[in-house]
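Of the protein chains in this complex, all but one are displayed in their positions.
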Amino acid sequence: MSMLGSYLTLAAVLFCVGLFGVLTKRNAIIVLLSIELMLNAVNLNLVAFSKYGAQPSLAGQIFSLFSMTVAAAEAAVGIAVLIALYRRKATVNVDEYDELGR
Amino acid sequence: MDWNIDFTGEFFAFFLLAVCAIAGAVLAINFTKVVHTALSLAFTFVSLAGLYILLQAEFVAFVQVLLYVGAVTILMIFGIMMTKHQSEGREPGRPLLETLAAIGCLCLFGILFYAIRSASFPAPEAALPEDNVASIGMLLYSAYAIPFELVSVLLTVAFIGAVALAKREEEQP
């Protein structure tokens, strides 16, 4: 058992904590932050495999770079959407964004 | 279970950084003030950058600090400042939702943990080159040129879209 298992376990812990935050937090900004945390957990997996995988290569690192870029774009658009929503509803509480049920 | 871990320097560093990352994440979930949460997550992101260095991914660690700790966290703090948060911590809790979410997350972690423990990973065939930032640069501009360009297009689109969305709408008559 190399270090790989430990890294993967750490990533799983971070992912689950992020998931819990996404599911339970009322504040939309914290929800967005929790999503970032989950994405980071995935990146940790990618990088860990790039070193400790059966065939170490830089592809894992490059993948995590792309994933970070997409996450940055997602965060920017997410905040923009949130601000537009806030302007309309004057709240950042996720449980008041219930237009899906209408 | 097989816990035969060499207590090397790498393990010690990993342990320290992992504790920091988890503590930051858990604290972020527990804080009631949004700003505290954002800062706590920044701490986690920094810890992760340290882990990337341990994993011989110096460039990724650099990008992590630049992007997450710099850009994303600052963006979130801008978002916090542009919205009102007076009613924080005063809403009634949602015990059913929180209990169920806790059960679901714990089960998911159990499944993942079981899968990780029961999987057998072959030992790496070769080690990564020591200084690989230059190699990443070579790869990005040769083998991954097209995805790289596409990602730049995506970023531009996201940038324009964010501006368009966040722009104050004209008052409708």
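Order as written gives the chain letters A and B; numbering starts at 1 within each chain.
Keep this in mind: a contact is a pair of C-beta atoms (placed from the backbone, for glycine too) under 8 Å apart; a residue touches a chain by one contact, two chains touch by 3 or more.
Quick note on the criterion: contacts and distances are computed from a predicted model.
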item: Missing subunit (named according to UniProt) among the choices "Peptide/nickel transport system ATP-binding protein", "Cation acetate symporter", "NADH-quinone oxidoreductase subunit L" or "STAS domain-containing protein"; value: "NADH-quinone oxidoreductase subunit L"
item: Identified contact with the non-displayed chain, of B:Val19, B:Ile74, B:Ile111 or B:Val163; value: B:Ile111
item: Of B:Val19, B:Leu66, B:Met81 or B:Leu97, the one touching the omitted chain in the full complex; value: B:Leu97
item: Where the unshown chain meets chain A, residue by residue; value: 19, 22-24, 94-95, 97-102
item: Footprint left on chain B by the chain that the document does not show; value: 97, 100-101, 103-105, 107-108, 111
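The definition used in the following text is that only the chains that are shown with their structure count from here on.
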item: Distance between the centres, which are taken as Cα means, of chain B and chain A, whole angstrom; value: 6
item: Residue ranges of chain B in contact with chain A within the complex; value: 2-5, 10-11, 14, 18, 21-22, 25-26, 28-29, 34, 37-38, 41, 44-45, 48, 51-52, 55-57, 59-60, 63-64, 67-68, 71-72, 75-76, 78-80, 82-85, 87-88, 91, 94, 97-98, 101-102, 104-106, 108-109, 112-113, 116-117, 121-128, 132, 135-136, 139-140, 144, 147, 151, 154-155, 157-159, 161-166, 168-169
item: Touch list for chain A against partner chain B, complex; value: 1-10, 12-21, 23-27, 29-30, 32-34, 36-37, 40, 43-44, 47-48, 50-58, 61-62, 64-66, 68-77, 79-84, 86-87, 90, 92-93, 95
